[in-house]
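Remarks on the structure that follows.
One protein chain is absent from this view; the other protein chains keep their places.
Moving on, here comes subunit A:
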Amino acid sequence: MNASVQGALRSYSDAEILGMIDEKAGVYNPKIYTDESLYKLELERIFARTWVCMGHESQIAKPGDFITAYIGEDPVVVSRQKDGSIRVFLNQCRHRGMRICRADSGNAKAFTCTYHGWAYNQGGELVSVPMEQEAFGGCLNKKEWGPKQARVDTYKGLIFANWDAEAPSLDEYLGEAKFYMDIMLDRCEGGTEAVPGIQKWVIPCNWKFAAEQFASDAYHAGTTSHLSGIMAGVPDDVDLSQVAPPTTGLNVHMSNGHGCGLFLRNPMFYMTILGPKVTEYLTAGPAYEEATRRLGKSRTDVHLCHCNIFPNLSFLAGINTVRMWQPRGPNEIEVWTFTVVDKTAPAEIKEEWSRNVSRTFSAGGVFEQDDGENWCDIQQVLKGHVAQQQKFNIEMASHTITTENPEGFPGISFAYTYGEESARGMYRYWTQIMTAPDWPSIREIKPLPVAAE
């Protein structure tokens, strides 16, 4: 057995995991998408140690409001307290382990396990045990039997939770990514609100296909995958030479495994996805001016930023679809998505925004189906023994990478929309956090890419 074995049963040594991406050769090992033992290690070393998104504060606006969510495969209750604070606790009764709350969302004074009736208050404290005096003889100390509580923090409306007491603060963990999150979350004084409802569906693919694509992959959008969807959104009277897929932009790798890419100064791309009304709202007039005052012109002229906050929170700033890729084994995910809008946007704009996100990025969205089809097809191919032995190419822009950053944006950028430094950064971080025994050693991980050294 390897000396570093801790927790989950290990099939791979640290050296083997670290070797799963070879940046110098520009290849990586697709077993990271299919191997059961690596998946179990991901639950332990990634999902149980990093800040994972729970949803948006507006989804639990009032005291007693709750949603149920997941940290990896661990179900949790996210509950607004009387004092306005938020608690996140494991959705597991301490008696026999049944789910304490079986609803997706609601407002509750208490959560009662439906098996034997142990009941917990809004904060997750055990308040009632049936037949406590008669059956337990008054010997049960209820204070000790509440469900496990997670650390909770928020960033501009998004709620995050973390099981690990040693992990850095959310603010430190998000780091450079906040600069890009603000493009979506901080355009106006009032911040954002979530369009009611979380869409949830199941597709057979590994969570990292989705996370990596949002972190790094603009390539699929402008090459083949989404062209029919783009064509469908182009108004009839538009000259097609004016809707060339954007190539002015960045591919950005950040610390802690986060990544993003963005298109600059190309509002026509918004037009094909969000339609003329929302495009105008985002690119001209008082809302644009307020956003420019808050974010600076270089950021308000970002026309779409695709981003993944490691491990599994993705968003498209501008389009404002937010998604959590809930892992369900190496071969399946639940996709959970909701849309955020500027709180102070006119009702008509919010409606138009929501409608166009549904048209493009929802269970039936024209782009969503392209993405799901690609990820699921790769996963199916990887059932093949020979297919699993092949190495995938991940060398794009590795020969031309530079730490120079023409826009002055944070992170390590490559000044072209199509690049894979952000993907390499994410997978490199994946190998590093998977082999790091604790947060002091995770903190020592250096974000600098091999190619830039």
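Just so we're on the same page, a contact is a pair of C-beta atoms (placed from the backbone, for glycine too) under 8 Å apart; a residue touches a chain by one contact, two chains touch by 3 or more; residues count from 1.
In the analysis below, contacts and distances are computed from a predicted model.
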What is the missing chain called in its UniProt entry, if the choices are "Oxidoreductase", "Transglutaminase-like enzyme, putative cysteine protease", "ABC transporter ATP-binding protein" or "3-phenylpropionate/cinnamic acid dioxygenase ferredoxin subunit"? "3-phenylpropionate/cinnamic acid dioxygenase ferredoxin subunit"
In the whole complex, not just what's shown, which of A:S37, A:Q81 or A:T112 touches the removed chain? A:T112
Note that subunit A touches the chain not displayed via residues 108-110, 112, 117, 119, 128, 130
